[in-house]
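Can you read through this structure? Questions will come right after.
Of the protein chains in this complex, one is absent; all others appear in place.
Labels run A, B and C following the written order; every chain starts at residue 1.
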Amino acid sequence: MARSKAQTQELLDSYRTMLRIRRFEEAVARHFRAGDVHGFVHVSIGQEAVAAGACGPLGAGDVITTTHRGHGHCIAKGADPEAMMAELFGRDTGICRGKGGSMHIADPALGILGANGVVGGGIPLAVGAGLAARVRRTGTIAMPFFGEGAVHSGAFHEAMTLAVAWSLPVVFVCEDNGYAEFTRSGSWKGPTVADRARSYGMPAEEVDGSDVLAVRAAVLASAEPARAGDGPRFLVAHTFRFSGHYEGDPEPYREDDDRALWDERDPLAVARKALGSRHDAALEQLGEQVAEEIDAAVKRAAEAPYPTASEVFDHV
Amino acid sequence: MARSKAQTQELLDSYRTMLRIRRFEEAVARHFRAGDVHGFVHVSIGQEAVAAGACGPLGAGDVITTTHRGHGHCIAKGADPEAMMAELFGRDTGICRGKGGSMHIADPALGILGANGVVGGGIPLAVGAGLAARVRRTGTIAMPFFGEGAVHSGAFHEAMTLAVAWSLPVVFVCEDNGYAEFTRSGSWKGPTVADRARSYGMPAEEVDGSDVLAVRAAVLASAEPARAGDGPRFLVAHTFRFSGHYEGDPEPYREDDDRALWDERDPLAVARKALGSRHDAALEQLGEQVAEEIDAAVKRAAEAPYPTASEVFDHV
Amino acid sequence: MSETPRYMEAVNQALADEMERDDDVILMGVDVGEAGGVYGVTKGLYERFGAERVWDTPIAEAGVLGAATGAAISGLRPVAEVMYMDFISVCLDPIVNQAAKLRYMTGGGVTVPIVFRMQTGGGRSGGAQHSQSLEAVLAHIPGLKVFCPADARDAHDLLVEAIRDPGPVCYVENRRLYRRRDDEWDRPALPAGQPRIVRAGEGATVVTWGRMVSETRAVLDELDGAAANVELIDLRTLVPCDLAIVAESVRRTGRCLVVHEAVERHGPGGEIVARLVEQVLWHVDGPVRRLGALPTPVPYSPPLEAEMLPSPERIAEAIRALLDD
Partner (left out) sequence: MSETPRYMEAVNQALADEMERDDDVILMGVDVGEAGGVYGVTKGLYERFGAERVWDTPIAEAGVLGAATGAAISGLRPVAEVMYMDFISVCLDPIVNQAAKLRYMTGGGVTVPIVFRMQTGGGRSGGAQHSQSLEAVLAHIPGLKVFCPADARDAHDLLVEAIRDPGPVCYVENRRLYRRRDDEWDRPALPAGQPRIVRAGEGATVVTWGRMVSETRAVLDELDGAAANVELIDLRTLVPCDLAIVAESVRRTGRCLVVHEAVERHGPGGEIVARLVEQVLWHVDGPVRRLGALPTPVPYSPPLEAEMLPSPERIAEAIRALLDD
């Protein structure tokens, strides 16, 4: 299918977002190994197309909630990688003043209501944001991101139930990235995620989570009726967790053929192939820009001061 | 359809069970008003066919869990009305030694793992009993009873998910009795209970909960494959809560046409009609027997001693 | 003036006034809307404010409280009901891991103006799952405030304060007080955190909250001799809680008893005793003690439950022992 000029621009923009996420997370992983980034860190390498494709079409007033694996969603929704990196370095200039870290990264002013360390925990929060949008007639939508592992949780069920019961402007985005920790997707007898979603009486679509424009199109199609008051929508993005569950994961559970998928599933490679060679020069330049941006983010994070001890009592 | 002799006997037996439940609960309501029965009391008048029909075909090793509205299930599974009445009177001779009361009535030795004061709370317990049956290869099944109000709870979702994931010998029985507290069934946009159940990948059947033989037949059909290791089954019994939500409920929320349903939905009337006039004499005698049994239960409960204070520390 | 409002009417009035004052205040809970609440506490609010302000919910408390929390960080001020405090067991995550922590985790990026309304009330054979006083569980969680009004005046004022608070407040009613009217309805409002001397005395100090305030007062009114000369303090809120007034009292009286309906073991009294001991150890010449419920689930049978909970008899006995030892 031929691509319009606008679509090409969207693809270029999305590529940039994905690349920023990728380079950011590669830096995070490096600096985790170096001991600069602490605690539990989960990167979304391989899943960038979902973040970029889903957040791209959102407006400033739209909100997201995310999971323990939320860097990509934050960047795609507009968070500043420098402030994010400073957060992960535990610095006072961090996006949460060093108090959140990777698992709680957030920028509420940008509609990023936060990562969440509790599987399923962010889904009801987004439903509540949708409720607020309805009550306040803001015309905005809420989008919870969550993994396929979360759909067994009571929080998922109750959140879905409320969104349907109250026809809330929510677009649920489930990223099926092949694993929940060390357990392969589909290990549990039961319906597919999309069928599960449909069973609540909610339209659900499945989309190739490595194809950023496909994700984008699906989100656009879902967001419109949700925004118009036609009730919630659901997307399942089939994607691929290239890294371990957490940084440091030795991944003994990986199956041999896993890595083989990488070449065809890497969303950056997919986008690049779609763009063809015509943009090589521009993309090369973009690559340098992004590398510089992330290098600078790391540098400034490393130079930033830690919070002073007395700040422990702030914001309780 | 002509009824076999065996079926007639089943109907007579079931009628007896239903009548014992009815008279028991009528006495409970009376003695609640008199101040002999305490706390929160929920009777199942109008729903006796579900208890009798579902528990009738169970074996001694099969287990049930029930809800805040559990007297009927207990009696149908074989609990002694006298010990139950003593429990509700708070006496030392009570089936739980006075410690449980109506909302926690139980007789584990008979496979009655207990009523539950937490909506949804008993469902995972039954799934666990099913797990034990599988692990221990007992050939028994577990049957959680719950109301249609419970299906929105996370406990329901997680319990269903596990039963399917592990192919457990569980027959779920949802009683849709028209109300959850003061909220009519079907008030919430979303799937029917049966469709919800099917969405987990579990066969589900709907049955007229006022027709005891229909319930019985449905349970028999479901129990067999569940017992044989073919995974869980689900029944929705459409029934009718004739009383208030709790004893003392002024029921301002009742709709006018509600009571009109009573004549056609009363499971005792339905069974009696099916039996025809041929058994009138026998049923009259049965009525007297049951009345005597319940009167005696009340009398002995009222005469029984309260637990002594030091028993408060027993069984912690 | 006609009769002063009952405790439950004071709750209703606070809700109505705040909903009138601030369009962002909404209610959520099982049967809080059309039915007016299982105890009638929210009666009339659905009719008055409509379905976009008063949200009946399915029985899905974890989802509802999570949604309420999400709404609170999106500009609303939800008052979400947990029908019985015992049921925090099914919805603790939104209270404890989300609402309590979101402001902190975001470094001040959000405020979480939410009230978790819940009620307790043992002593009426509610059974083990409908009778628990779990305020200590909530008070242990940084980020949560915990209010426990003991009379209609405080039921009103503390709820108003809770709704206006920028952070999450667990507001714990006692259903056995619902129908009570208040001698002191005209008492001026006191801020959360400040205990109130209910009855002056010099022989000992008794600290309590919730239903145990009126229960203890009635006991004291019956006692005579030295036992009558006891100071009674209503703590009102567990968090915040400025113990200065209590410490001053204990320095004066030299003896202290903390009474609560919650189980004594690892209950809220431990905190109060430990803090008082820090502050007054060298001033006391008598014991600093607790009296709470026994370490058992709440039994159904009336005599067993009476044994398990702090009864007037046990309170009287503990006060006498306090004065004697």
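Everything below uses one rule, namely that a residue touches a chain if its C-beta (ideal position, glycine included) is under 8 Å from a C-beta of that chain, and two chains touch if they have at least 3 such contacts.
Every value quoted in this text rests on a predicted model; they were computed, and no experiment measured them.
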item: Among shown chains, those touching the left-out chain; value: A, B, C
item: Touch criterion as defined above, residue of C:Leu159, C:Leu220, C:Val288 or C:Ile319 at the omitted chain; value: C:Val288
item: Given A:Glu224, A:Glu293 or A:Glu311, the one touching the chain that is not displayed; value: A:Glu311
item: Listed residues A:Gly53, A:Gly98 or A:Pro169, member touching the removed chain; value: A:Gly98
item: Chain C residues that touch the omitted chain in the full complex; value: 62, 86, 88-90, 92-93, 95-97, 100-101, 104-105, 127-129, 134, 136-137, 139-143, 238-239, 262-263, 265-274, 277-278, 281, 284, 287-290, 294-297, 299
item: Residue numbers in chain B that touch the chain omitted from display; value: 63, 65, 94-100, 104, 106-109, 113-114, 116-118, 121, 123-136, 142, 154-155, 157-159, 161-162, 165-166, 314-316
item: Missing-partner contacts on chain A, residue numbers; value: 38-40, 87, 90-91, 94, 96, 98-104, 116-121, 149-150, 152-155, 180-183, 187-188, 252-253, 306-307, 309, 311-313, 316
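Throughout what follows, only the chains that are shown with their structure count from here on.
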item: Chain contact graph, described as a line, ring, star, complete graph or other shape; value: complete
item: Far-end chain from chain A, centres as C-alpha averages; value: B
item: Per-chain Cα centre nearest the global Cα centre, belonging to chain; value: C
item: Euclidean distance of C-alpha centroids - chain A vs chain C, Å; value: 41
item: CA centroid of chain B to CA centroid of chain C, Å; value: 36
item: Overlap residues in chain B, where contacts from two or more other chains coincide; value: 152-155, 188
item: Multi-partner residues of chain C (each touching 2 or more other chains); value: 58, 60-63
